[in-house]
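Every protein chain but one is kept in place in this view of the complex.
== chain A ==
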């Protein structure tokens, strides 16, 4: 922490939205977030990868809903009462991500972000970096947890799917 504090500059603060998929906590840049909606069964689409759950109506626009866990290669999320959809804007296109539970909005320092270890065996990495945050829990003081910051551009549907579209 000391190094981070030394290099801390006010401009490098950023807000992230944290959420869970399974037992793992993820974060995305707050600026990309449009809204958080309750889970609603989307209209399924034919001829798309399994992680695209379908499309939903977001104020008159047809927006795809992505099972983020499957997209990242984890076990598909089970829908429960706290399941929700994070609607984000990636390069001007909107997409909804199904997540297990939205946790918090936290402020982190850009300097605190560590590069993701290059262990991603899949295609290109969708993890922009790792950061430690303190959890707002009632009891434990040492409730630090690691957050995987997602690289939204790498998650862009249009980018990944151009070959499938044909």
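Here is the rule we use: a contact is a pair of C-beta atoms (placed from the backbone, for glycine too) under 8 Å apart; a residue touches a chain by one contact, two chains touch by 3 or more; residues count from 1.
One rule holds in what follows: contacts and distances are computed from a predicted model.
S.K.: Any idea which of "Chemotaxis protein CheA", "Rod shape-determining protein MreD", "Serine/threonine-protein kinase RsbT" or "Heme exporter protein B" UniProt assigns to the chain that's been left out?
M.R.: Checked against "Chemotaxis protein CheA", "Rod shape-determining protein MreD", "Serine/threonine-protein kinase RsbT" or "Heme exporter protein B": the hidden chain maps to "Chemotaxis protein CheA".
S.K.: Decide which residue listed in A:13, A:41 or A:144 touches the omitted chain of the complex.
M.R.: A:41
S.K.: Mind pulling the chain A residues that touch the left-out chain?
M.R.: Within chain A, the residues touching the omitted chain are 41-50, 52-57, 59-64, 93-95, 157-158, 161-162, 164-165.
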